[in-house]
Structure formats: structure tokens, C-alpha cells
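I'd like to ask you about the structure that follows.
Apart from one protein chain that is not included, each protein chain of the complex appears where it belongs.
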Amino acid sequence: MISFDFEYYRPDTAAEAAEIYQVLSGAGKNPLYYGGGTEIITMAQSNQLKPGAIIDIKQIPECNVFEVRNDEILIGACLNLNQAAEGNLFPLLSKTARGIADHGSRDKITIGGNICGKLIYREGVLPFLVADGEVVISGQNGAAARPLSEVFSQTMQLRPGEFITQLKVKRSYASVAFFSQKKTKQAKVDYPLLTVAALRQGDDLRVAFSGLCTFPFRSVNIEQDLNSRDLSWESRVNNALGRLPGPVLNDLRGSAAYRLFVLSGALRDMLTQLKGVGENVSNA
Amino acid sequence: MGAVGTGVPRKEAKDKVTGNIKFVGDYISPGLMHARLVTGTYAHALLKNIQTAAAWRVPGVKAIVTGKDCSFLTGAYLEDRPPLAADKVRYYGEPVALVVADSELAAKQGAEEVRIEYEPLPAVNSVHDALRPGAPRIHENLGEYRRVKPVFPETNSNIADRVKVRKGDMGKGWAGSEITVEASFHLPQSDHVAMETRCVRAEIAPDGRVTIHSSSQAPFVIRKLISRYFLIDTGKITVIVPAVGGSFGGKAAVQLELLAYMASQAVGGRQVKLVNTREQEIISSPGRIGLDAEVRLGATKEGQLMAAEITYLVDGGAYSDIGAVMTKSIAADCTGPYKIDNVQCDALCVYTNHPYTTSYTGFGHASYTFAIERTLDMLAKKLKMDPWQLRRMNAIAPGDTSPTLTGLTTSNLGDTGKCLDRVKQLINWDEGQVVTGQDGKIRAKGLSALWKTSSTPTDARSGAILTFNPDGSLNIGVGAVEIGQGSKTNLAVMAAERLKMDVGKVHVMMEVNTHAHPEHFKTVASMTTFMAGRAVLEACDDIIHQLLSMASIVLRCSPEDLDVAGGRVFLTDNPNMYVDITELVHGYKYENGNSIGGQVIGRGSYIMRHLTEMDPETGKGNVGPGWTVGAEAVEVEFDPGDFTYKMLKAVAVLDAGKVINPRIAQAVVMGRMNMGLSLANREGLIYSGSGVVENASLRDYKIMRFAEQPQYTVEFIETPQIDAPYGARGLGEHGLIGMPAALGNALSAAARVELNQLPLLPETIWSVKEGRP
Partner (left out) sequence: MFQMLDIGPLELNVNGEKRTVVARPADTLLYALREHLGLTGTKNACETGDCDVCTVLIDGWPVKSCHMLAVEAVGHQVNTIEGIKGSPVQTAFLAKEAFQCGYCTPGYIVTAHALLTLHPDAEDEVINEWLAGNLCRCTGYQEIKEAVLMALGR
């Protein structure tokens, strides 16, 4: 039970949403955009969040598109994870989304909400990080597409009043070789000890992680190591382990040392599955 | 018309698949008030100040109760627990205050406004910490606490109880031992995770009558304790328990009922509902014990067990509740089902600043069984002997004695050997304990035998009242609660069998009402079939006696000439001469209006016989009416690369005595196996360095989910227990007992490393392999 009150708005257009945000914000109501609501409801129940108003964006048409337009795949931010997985326009997203929470929760969790959430994992962002995705951000001044790499750094860097209406990736990413692996402490439905999402673009591997540090990330340095074709897999993995962008999580799901052990296994699995073009198997 | 041994569906089945069944929290009544707990946020701290002013300002808040408002201590054996913490909190999540309001919302808002100031104290975070010299005292006045039953707390220590078992002569035992092994074990505390969280409604009528509705296994204990602590005659207290949404021992403890009563009292007796959130369910209400164990076994070169020296340290948490009894129960069965002539066991119920604990399916047996059965596998290795063979040759048998020196007979003891034989076949043991596949994965099997007797009070009792409806159908009135174990259906089956009637015509009521139903000790210890069954059968015999004597008048013959079956009383030698029982059960009426006999009401009762307390120095005593024994096995597929594993198969063979209802028996055993594997494979409370529980939600406290379970096989052997109804032994908990050990043995074999702690996570195996602490 949520023990404080908030107002509920369900705008029909993105413009309306941005507008009501301004109004509510001006009135000191501390509004929040509301996607699936799974995080907002959970955190509100324990008073970790106390919005005075929520703006449910699920009715906004552009937030619900899921289609290929020209050479782009458009993914509405309010698609729930099951829709995103079952529609299967972007297989890496389908696979990664299927690893998040459980089926019933995925009927409610939206892709936008997952990426913009407070939870440290935000696994839904990984496919977009490795696929050089773009986000369409709506706000007071209308909508604009921005490269994800510019607006996602540990968390989504949105200005007050902005929200995501869509995500985009190049259509070509739907057909490249990919890898998505979620490792948990024991239970299948659990937060990740580690989730790796990767794809092969030409000869190069791109890889992003969740569960390793307190934020999801893609790291150019790690990719460089993993793509050093002159080194053995073992050395590449070892080098990569030394280039993590922050301290490794050490929590009730697993110790930092164990996470690193799991990571090296996952990276080896990834290399096995996504061997670069022309790569010599004997490198293994 | 045999009903026993056939698969009778549960009586309440339809209600359960349509959402029609009602649990305590499903009753919505106008004017209902709501209470909400405020719980402590330190594992050990002095309560300096509780500020309630802000909470009082929340509209709708009608009362706030704190430890100052209740002056008594409560406890099942040792009264050591204030219902609301008064001077200090002793575990993280301990109830400190209770806010009562006219809506659930206001109660929660009020609870959020209560401010508590603490002065933190060093927390005792393990049993070893607790026993260290100079350890902080959790109960400063341990020596002054009232003892309700035999229990031996040690003043100036953190020991709530110490139980000793001394059998044979240890000197002789060790002298005869050519091979010895010893090992230490650590099992964390865990939680019942019944899907229905505990829930109570309480009200006090203007004339002082108290009515409590509770999701409880122990309505009669609630009545007793409400009477004891609030000085109300038991006759003025009615406790009602509808269907219970799973309990596993956890709802045998009396906790929220006392609080709900105080809440109702604080608002002039109005009906108040108190329900645990999941978090409170996990930490504030009692969970499952932790155990640290040290086991030393000695055997001859041929593998005959000669000596066992055992220390069990029970992590009972901050209050002893049923911990003392559980410690006794563990000590009494301390060796597992093996013949060992020289046994020394010290079992201590230790206080820590962890959540307190209570009974749990298996009553401590799964914990010590893990230690014993793991040690046996280590011994087998040292002896270069097949682990199955080691168990088989030492399996306890009639003629042997239990650790507490009870003589074992073919009646009070099931056939462990037979169970082991069958398990061996079912798990295909002869294929080899460890088989490495083409893909490098390792398939491995592990075994465990098990036994358990109940540890009820020596005067535990049950009763039954049977009445008839005008259509000749029967109503069973018993005080045993339906917690999902199907016992009401089983009682109906037994009554139908004895009265030779259609089980469809036997009605049971899900609800127990202490005013209407005869007392039943508690619905625990797998004793419902035994105790309530005995009472129901006696009541059936009473009915038969009444029917025969009335019918003998009607049919003008002697009662000995008659029999009852199929709804008729008839002449044995001429079944065509009969009277329908519908004509008898409310008195027989002659054509001229004269009537005889009156209503047929069956009464039956049962009280445990020959049980004794254990001797404080040697443990000698007769703790239970009989042992259910069994053997279990688990097969895993282990990946030596990343230490993950899949559970492929789990097998249980139990000596049921007699299977009353195969459908329910199979299902119940399988469910407990699943729980045992879940406990072993992933569960355990996790504490911070200061004793704060870090996984008090289902997001972080994981239990087994659909599709993670192995393939289960459950079979029964039938060695009747002569004094039990139809020979049936208790079965409700035993499926759980051997599972953690069997899994531990399978994984230890697969990973070639001794895994002596739970839970068995891939990280656990990795860290033992790596030699990490």
C-alpha cells in the first residue's frame, strides 16, 4: 500500500505530457513520468520515492510503435518487455529482455522504464548500447533523436521534464551475430550477478555489461582488449578484467572475486560464440 | 467400501480452484480497524525513546501501543520475550510498537511517523560469537525468567537450553574405532515463506468475551496464552482458524495474536486486523533455526559404526520460543537412523541477535541430518566403502535402542533397510555415484537416510465429535487445522472406512473453533493423522455402538447380530433385514409416534501414552510414539567449469506404516522434498556485520520456482505401527529431512570437495574449491 497521495494524469500526446509536466513541476508537485510503474509502485510503498503526481505515458501513440521504418527499427518506450521480446524485431533485445524479471512482470515493465529506472541493473539498455542506438527524447521543445552514447552515462541523462518516447537502432543490427548471457547467483529469476550483451559488427565485438558495477556500461577499452586479434583469448579476457570502469559489486548476490570469475567465463563463452571473421580457432 | 488406501480428492478442492476458499485476511467486515507494526532497525540496541506525537496527528489513528503497555514476558518453554520490545531490541525487525487506526492506510501512515531513538549495542552475529567468553549478554536476566516447562537456561551466558545425550561408553566406542572422521558444519537461519503471511483479527465483546481469528496451527495454544497473559477465563475466549495458506511450523508460534488482542483492547474492544507484510513475515515473526555442528564418528575397518560424538549449536535467534524443544528433539534423534552403541551429544539452544525461530517442517531434523549424512559420506570415503553399503549395514533395526535408550520394535520403528534398498533401485545407484558425460558435465548422486519421531508434550491430546445430518451423512468435528496437508480429508477417509460408508457422505469443516471443537494439541509434528485419527476412530466406534444398540431394539435382536455398512444397520446373517441409518441417527420413531434413542453423537479422544521427559544428564527418555524412517536420494548434473548444477532427480522412499490417501501422501512428500531442496540449494538469511537482515523480501530471499525442480519420485513402504490408526505413521514433514544432505552428498561427490555448509550455491562450491574462507 502506498501511504501518500499523488495525482494521476494520462496524456494523449507527447506534447500534452511535457506540458502537464511543466505545470505540475511549477506547482511543486514533483511529478514523475510513469511507464510500467513497477519501480514507482515498489519504491513508493517504502517511501523511497514520493511523487506528488504521476504522468502515465502509455497512451501516447509514438511510445507504442514497434516497427521497421526505412532502415531503422523503432521501439516505443512504453512497449512492455514481453512485447519487445515477442515482436522480435531486434533479436538481441528479445533475448536480453527475456532474462529480466519474470513473465508476469515483463507484461508490465516497459523498456523506457527499465532504462530510466533507479535500479542499478537496467539490463534493457545493454542491447541499445552495443547497437549504437538512438533515443528520441521529448520535452517542452518537442522531440529530438540523440545518440544513446551521448545521453547515457551510467544513467540516462535527462533534463527535468524530458522523457523517452522511442528507441531506435539500425535495421542491420537485427541480423548480426549476437550474444546475451545472464548469470545469476542461483535462481533463474533474479537480478544478475552479471549480464553480458554483445554483438559482432564486421570483425569487431561490442559488449556491454550489467551487474558488474553499480551501473550498466559499454566500454571502448574492454572492446579493444577483446578485439586484440594478436592475443590469445585468455590474455584478452585477462586484460579486459583489468579495465572495468568501477569497483566490482560485492553484495548479497555474490562477492566481487566470484563476479570476476563468472565474468571471465562469460567472456570466454562470448568469444566462442562470436569469433571474429577470419579468426583462427587455435587462438582459443 | 474401502476408503483407506484409495486416492480420495481433497474435500476442499473445488473451493481452492475457484478462489472461493477464505483465509483469515479474506474476511472484510464493516467497522474493522487495522493495526500496523513498527519494527526495530537494529539487531541489538537500547530503546532510548519512542516518539509517537507525529503518529497521533495522523487522521484515523486511534491508538498506539508500545512495550510500556504490556508488562509480561511470553514464551513456549521459557518466558523470555516481551510481545513488544520494552528496554531493548534484540533482533532486526523486532516489533516495537503497534499503531491502530480506522483504515489500513492510516495505520501505515501512523506507523511511518513513529520515531524511535536507539543506543546501539554490539550485536551477537553467530552462535560462536554468542559462546565466546565476554560475549555481550542478550538476556541480562536469563536466570530470572519463568520456566513453563523443563528447560535449562544458563545464567550469565547466551545459552537458553542445553540437552545432553549419553549412551553407552565413549571410551569403549573410540577404542573399538579403527577409523574416525570429524567435520564441522554451518547452516544459516531461513524462513518458512508460507505464501499467506500471518494474519489475525481480534475483538473483545462488551461482556469480556474475546474472539480471535488467526492463521494458526495452534488455536488451543492461543486460547491458553491469551488466558494466561490477559487473565481471562479460557471459556471466554474463542479462537477461530479458517483454512491456512501454508505454515510449515511457522504458524504454530503465538505472536501476532497477543498483539492483536492488545490492539483491540486499546480501541475499546473493536475488531482489529493485524497482518504481516512479507518483510515482517521474514524477519519480525519467527523463522527457522540455524545450526552449527561438529560431528565425530568412529567405525571399524569393516564399516560398523562404533561411536558418535556430536555438538549441535542451534541458532535460535533472540528468543527461545520453541527452540528449546527443538534442541531436545534434535538431541533425541541425533545420530540419524543408525545403530550406534556409544553416543555423546550436546545440543545447545543459543541466543544470538538474529530473528527468533520456531518450529519448521522437520523440526530441526533436516539440519542435523545434513551434518550426520555428510559425515557418513566422508567416512565411507575414508573406509573406501560404498556410501550406500555403509548406511545399509548400520541401519537401525528393531531390537536396537534409540540415542535416548528407547527400545525399538517392529511397531515403533519403520524399516530403514527396506527404504534404502528401494531408493538404491530408484536412483539407479549401481550405475555409479559419479558419471562423467561426453560434454564434460558430471552426473552425481547423493544419499541420505532419515528418521523422526514427534516431540509432543507427554500429555498431548486430541478429540473428535461426530454428528449426523438427517440425510445420514456425517460431520467430523476436530480441533486439527487444515494447513494444506490434507489431514481433514484423511480423517474423513478413516471415518468412512471404519463406518463403512461413502467418503462423499463424510463432511469436514475447514474451520476450527475452540468453542465448538474438542481440543487438539497443535497441528504440528505430523501428528494429526495419529492423534486426531485415533480420536476419530474411537468416535466412530462409539457411533457404531450406539447404532447397533438402537437398531437391536428396532430389529429385535442382539447388537452382536448386527453390522453397519453402506448407510444401513443390518443383520449379519441376513442383510435384507436392516434399518436405514437415516432412521436412527436422530432417534428412532415408531409408527405410533413413540421414539427411542435420541441423537447419535460420537465422541472420541486420545492422549499420548508412555512419553517421558528426557533425563537432564543422560537424555534417557521416551520422546515420541514411533519413528517414521526413510531414505532419499538426489541426482545432479554439475558443470565443473563454472560450478553451476541442475537437479535432475530426487527420490524418496518412506515407511508410511499405511498410506491412508496415496494422492495426498504423494503430494505432501513431494512438496516437502521441494522445500528441502530449495533450502539447500539457495535459502538462508543474510546478515550484515551488525546483524541486519539484508534479504527480507522475496526479491532477495529466493525460494525454488516452477521449472527449477527435479523429477520427483515418491514411494512408500508399509510397516504398520500397531497403535496408529490403520497402522499409519506420521508423514507430513519427512520428505524434507534428507533432501539437503542428499544434495550435499551429490555435489560433494561431483565437485570432489567436502561441502559442509548451506546453501549450496555455485559460489559456495567455487569458494570451497578455491580454498577461500
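All chains are identified by letter, namely A and B, in their written order; residue positions are counted from 1 within each chain.
The rule is simple: contacts are C-beta pairs under 8 Å (C-beta built on N, C-alpha and C of every residue); 3 or more make two chains touch, one makes a residue touch a chain.
Here the structure is a predicted model, which means the values were calculated and not measured.
Of the chains on view, those touched by the hidden chain across the whole complex are A, B. Per the touch definition above, the residue from B:Pro9, B:Gly407, B:Pro616 or B:Gly641 contacting the chain not shown is B:Pro9.
Interface note for the absent chain: among B:Leu142, B:Val193, B:Ile237 or B:Val579, the touching residue is B:Val193. Although one chain is not drawn, its touching partners on chain B can still be listed: residues 9-10, 12-23, 25-26, 28, 104-105, 192-197, 243-248, 277-278, 483-486, 663-664, 666-668, 670-671, 673-675, 697-699, 703-709, 711-712. On the side of chain A, touch with the chain left out of the figure occurs at residues 1-2, 4-12, 16, 20, 36-38, 41-42, 44-45, 54, 56, 59, 98, 101-105, 107-108, 188-189.
Assume only the chains that are shown with their structure count from here on.
Between the Cα centres of chain A and chain B there is a gap of 44 Å. Partner chain A is touched in their complex by these residues of chain B: 104-105, 108-109, 112, 641-642, 681-682, 686, 694-695, 699-700, 702, 704-705, 707-708, 759, 761-763, 766-767, 772. For chain A in complex with chain B, the residues that touch the partner chain are 1, 3-4, 47, 185-191, 252, 254-255, 257-258, 261-262, 265.
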